[in-house]
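Presenting chain A:
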Amino acid sequence: MSEPLVSVEDVKVHFPIKRGVVLDRTIGYVYAVDGVSLTIQRGETYGLVGESGCGKSTLGRGMLRLVEPTGGRVVFDGTDLSALRGENLRRMRRRMQMVFQDPLSSLDPRQSVESILVEGMRAHELDKGREETGKQLRELLSAVGLPSTALRKYPHEFSGGQRQRIGIARALAVKPDLIIADEPVSALDVSVQAQVVNLLEDLQEQFGLTYLVIAHDLAVVRHISDRVGVMYLGGLVEEAGSDELYAEPLHPYTKALLSAVPVPDPLVEDRRERILLTGDLPSPAAPPTGCRFHTRCPWRQAERCDTERPVLREILGGHRVACHFAEEIRDGKIRPHEVEPVLVHPDEVLIAPDAG
Partner candidate 1 sequence: MALLEVRDLTVQFRRRGEEPFTAVDGVSFDVDPGQTIGLVGESGCGKSVTSLAIMGLLPRKGNQVTGSVRFEDTELLSLSQSQMRDRRGRDLGMVFQDPLSSLNPVVSIGLQVTEVLERHRGMARKAAMVEATELLDKVGIPDPGRRLSEYPHQLSGGMRQRALIAMALACRPRLLIADEPTTALDVTIQAQILALLKELVTDTGTALIMITHDLGVVAGLCDEVNVLYGGRVVERAARHELFAEPRHPYTHGLLASIPRLDAPRGEKLVPIKGSVADNIPWDGACAFAPRCPNALDTCTQVTPEQESLANRLLRCHNPVEVTA
Partner candidate 2 sequence: LTGCAQSQRGDQGGGGKTGGTLNFGLEGQPKLFDPFYANEGATFTVTHQIFNNLVTFKPGTTELTGDLASSYETAADGLSYTFHLRAGVKFTDGTTFDADAVCKNFTRWYNQTGAGQSEAVSQYWVDNVGGFADGKDPSLYKGCQAKDTSTAVVSVTKTSSQFLDLLAEAPFAIQSPTAMDKGKANEVKQQGDSFTFPDYSNAPVGTGPFKLAKNDVANKTIELVRNEDYWGEKAKLDKIIFKVIGDETVRKQELQSGGIDGYNLPSPADWSALETAGYQVLKRPVFNVLYLGVGQKNNASLRDLKVRQALAYAINRDQLVKTQLPAGAKVATQFQPENVDGYAKDVQAYNYDLARAKQLLNEAGASKLSVNFYWPSEVTRPYMPNPQNIYTAIANDLKAAGITVNAITKPWNGGYLTDVDQGKADLFLLGWTGDIPAPANWTGTFFASTTNRFGIGNSPWGQQLVDSLKAADAEPDTAKRTADYQDINKKLMSDYLPGVPLSHSPPAIVFKKGITGFVPSPMTSSEESYASVSLG
């Protein structure tokens, strides 16, 4: 352990916004991921949380080069992924897999489970003869807790939890090192959610996998992750071991997020002091200047927060935070205050000030 498997260095993914009279011009960018750096150790589970639209999925995809990062580097097991092209990249893909949120739409409706699973093996020449493959498939299915009769069926014949298992099996089929699970349980009923979470944990043990789990449900993330990164508007605002994060959130946003998660226990709920954020997530096409969070931050301080973008800095061992005043807030030197909500128009794509 503690040998990095992946390291992400200042990755940026900007989606161009195009518009034009006859030919399209780029008039601005959606700053979906805007300078994220993190490392994932071999064998650990790294959790990524944040509100909808903050760029979690895009980061995950950028890491696998499923979207082309605009900047930065992703180093996987010593190889710089951004330098890979064509066949080399394709071969590399075997080692890093993805599990998706929507279990149905991520499975090709026209393919049987068998061909879904075999496809990846074939792409990487892992299918060695009929029998061998058959055996592998059965092992795979039993690993994810599906009967071997499932092979001949089609995705729509399964329940949501079972579909998610198929998705996981597909990722496992190529014997990857890293699995990026993008909201693997969000679409599932609570009871089934637990089954899948347990399955992921079991598989990690069994195959020695490394996970990047993306979710917006803090409780789930905290439950399965060793380390958690909190994203806000394209950037990582805090990163810490899962227990530390809960015990002592340093970033105002994390604090608010944690306090907003309802807990199924009236005793806790009644006693709880909430930090209610006002307003909505700003548009990633026109992110606020300075600290991205300053428009909603109850601890915001004049000038600095509005103008200077805080970098992620290590405060305690392994606890990194991107806030100018993290220590002051922790120590109670700065008190929270009222925040006037800023209106956010969701569909309006504004031209970012720095886009020219």
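As a working rule, contacts are C-beta pairs under 8 Å (C-beta built on N, C-alpha and C of every residue); 3 or more make two chains touch, one makes a residue touch a chain; residues count from 1.
A word on the picks: all candidates are chains of the complex that A comes from, given by their letters.
Just so it is clear, the structure is predicted and the values come from calculations on it, not from any experiment.
Peer 1: Among 1 or 2, which touches chain A when you look at the whole complex?
Peer 2: Result: candidate 1 touches chain A.
Peer 1: Taking the complex as given, what residues does chain A use to touch candidate 1?
Peer 2: Chain A residues touching candidate 1: 51-52, 159-161, 189-195, 197-198, 201, 216-220, 222-224, 242-243, 246, 256-270, 272, 274, 276-281, 340-348.
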